[in-house]
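Here is chain A:
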Amino acid sequence: MIEQISAIINMDGNGLYVWSCLFILFFIIGINFYLPNRKLKKIYKENKAKGQ
Partner candidate 1 sequence: MNKIWNYIKNWFIEMGSPPLFFKWSSKILPWLLFISITVFVVGLLWGLFFSPTDYKQGDVYRIIYIHVPSAILGQSIFMFMAICGFITMVWRVKISGMLLKSAAPIGASFTLIALLTGSIWGKPTWGTWWVWDARLTSTLILFFIYAAIIGLHSSIDDKTKADRAISIVSLVGIAIIPIIKKSVDWWQTLHQPSTFSLTSAPSMTPDMYQPLLLCVLGFYLIFALLLTMNLRAEVVVREKNRSWVSKQFLNLER
Partner candidate 2 sequence: MKSNIYNWFFLILRRDLLMASRRSATYITPLIFFLIVISFFPIALSPDQDFLRSLAPGVIWIAALLSSLLAIETIFSEDFRDGTLDEFFISNDPSFVLVFAKVLCHWLVTGFPILLASIISSLILYLPISSLLPMICSLILGTFFMSLLGAIGAALSLGKSAILSAIIVLPFSIPTLLMGTAAVSSAIDYQDYSGFLLIMGAMLAIGVPGLCLLTVEAILLNYE
């Protein structure tokens, strides 16, 4: 079991490349998730402040 996991992480010695690519993918898509939600929350807060 452990050798399977370590084989996956290692990926024939090129594990660093594959996992860094995956990390880049999630990081950039994560930024794209985060930014519009932050804009929406900001307007929501402004709206609440104005409403009260």
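What we mean here is this: a residue touches a chain if its C-beta (ideal position, glycine included) is under 8 Å from a C-beta of that chain, and two chains touch if they have at least 3 such contacts; residues count from 1.
The candidates came about this way: all candidates are chains of the complex that A comes from, given by their letters.
Not measured: the values here are computed from a predicted model.
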{"item": "Candidate from this complex that touches chain A, chosen among 1 or 2", "value": "1"}
{"item": "Complex contacts: residues of chain A adjacent to candidate 1", "value": "8, 11-15, 17-18, 20-22, 24-25, 28-29, 31-33, 35-37, 39-40, 43-44, 46-48, 50-51"}
